[in-house]
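With one protein chain withheld, the remaining protein chains of the complex are depicted in position.
Moving on to chain A:
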């Protein structure tokens, strides 16, 4: 079960925030198919949002095939997001991001700067891989048979 949080200060409507929180929980593996979402009443009382808002969010999730409403029983997770990615790969990506965030903070960047940087990189067209990325990719596929060696070998 996940707990929702609604931020009233921003301009993102509450229903969109609820949808986003479910999608994020699915991506991070906090929610799995078969898990129950909080009841409409629970979300209404805990977040103090209108029932119509919660129903709208749940309907949108249902339309995108992520949850299903079971008559009289509640709303259950029925789909996955990013579930096809190997958990080990996911863990490694997370680890590298943590390192990167650490480096960026050491360099004096604020969290907002990091977000802006991330957004700008995401907005770039995929394009060609850099030489460095190609080398890293080649190293990874070579390491696939011997995961131990990658830790010491990949860094200059």
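One rule holds in what follows: a contact is a pair of C-beta atoms (placed from the backbone, for glycine too) under 8 Å apart; a residue touches a chain by one contact, two chains touch by 3 or more; residues count from 1.
Going forward, contacts and distances are computed from a predicted model.
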Item checked: Protein name (UniProt record) of the chain left out of view, among "Alpha/beta hydrolase", "Cytidylate kinase-like family protein", "ABC transporter ATP-binding protein" or "Molybdopterin synthase sulfur carrier subunit" -> "ABC transporter ATP-binding protein"
Next item on the list: For the chain that's not shown, point to the residue among A:51, A:97 or A:117 touching it.
Entry: A:51
Next item on the list: Have a look at A:41, A:94 or A:115 and name the one touching the chain we're not showing.
Entry: A:41
Notebook entry, point to check: If you put the missing chain back, which residues of chain A would it touch?
Noted result: 6, 8-9, 11, 13-14, 40-41, 44-53
